[in-house]
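A protein chain is absent from this complex, but the other protein chains hold their places.
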């Protein structure tokens, strides 16, 4: 398993008039978390795009436990529990002062950006993440 | 079952550099669809808030089939398949030129905005939607 | 002068915890207004992009008079007061129930998307808008 943690400060523009983070904005947090998780492996999502790969999201599940609030400092933990093949799945847990307030699960596929066709996880990603699965 | 259809035009600001709608922005479309579905019942979500109720989202599931693109005119169909009680569930299907491109399922609870406590679906909503369940 | 009016319903996700539309989201409204203004001329911004032009924003000025609120139905009026040449300028006025609540001025340039270089307004746009300037 590959696991990574990052922190995010809630922006004012991410809240709505209920006084909590708008429910669609958690997707931005998932994104930051997985981008930083990939960066910590030693490559960047930008490298992947420049090498001709895109990673469109194909499935999201979100469970809202408590609403994150303006200026909260959130810890976002992402876990990849299975070696990516046709898909990569990030399990996300968001905690605020050690309390779990949100769970997410994001499944992405890999696409050749020239042809638009789905492909297997690129070797440049696999060689970085494989060591975590032995 | 209560069903409602609305249309949305994709905004430029909703796309990302992959050239498709950013995955988190579908939540805005779900919102427009359920707000219009409620309006068509003869009350508004704003009325509900002014009467002291809030409807925070507690769960979302999204399945991305094809990416919506800039300027697409999307049809968003929302269905409430069970009479709301502690929760209300909207099943959402987004179609583009009669092809299904996205599925969503959004579960919301009801909250008393003064106490912050969860409550049952308010009667002002139930009296409007109940006729669709006989 | 070319003038156009469109309407927008404020979305919940566009508000912030102050209970009004987040100040950055007016840019989405300007966008919808100018896109619809162009569409009404008989071409679309998408057509322009497909013909190899992009219109990046180079300057924005916004004056916030009253905050737009959730579910408000806003009227957005866009005016092009000078025939576009190297730039096109949209003057935007947002009204709510006939009261002016927001003013904006958006200047865009024209870019050849292949070379990335700035160009003059494309003829396909000029031929549609020129009649309004005689």
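Per-chain numbering from 1; labels A, B and C assigned in written order.
In this text, a residue touches a chain if its C-beta (ideal position, glycine included) is under 8 Å from a C-beta of that chain, and two chains touch if they have at least 3 such contacts.
In this text, all values refer to a predicted model and were calculated from it rather than measured experimentally.
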Residue among C:10, C:28 or C:121 that touches the chain left out of view: C:28
Listed residues C:43, C:60 or C:89, member touching the removed chain: C:60
Absent-chain interface as seen on chain A, which is shown: 9, 11-13, 27-28, 31-32, 35, 44-46, 49, 70-71
Where the unshown chain meets chain C, residue by residue: 18, 20, 22-28, 31, 54, 56-64, 67
Contact footprint on chain B, counting only the chain that is left out: 12-13, 15-20, 22, 24-25, 70
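Keep in mind that, in the parts below, only the chains that are shown with their structure count from here on.
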Distance between chain centroids, defined by C-alpha means - chain A, chain C (Å): 33
Gap in Å, rounded to a whole number, between the CA centres of chain C and chain B: 28
For chain A paired with chain B, centre-to-centre distance based on mean C-alpha positions, whole Å: 24
Sequence positions of chain C contacting 2 or more other chains: 12-13, 70
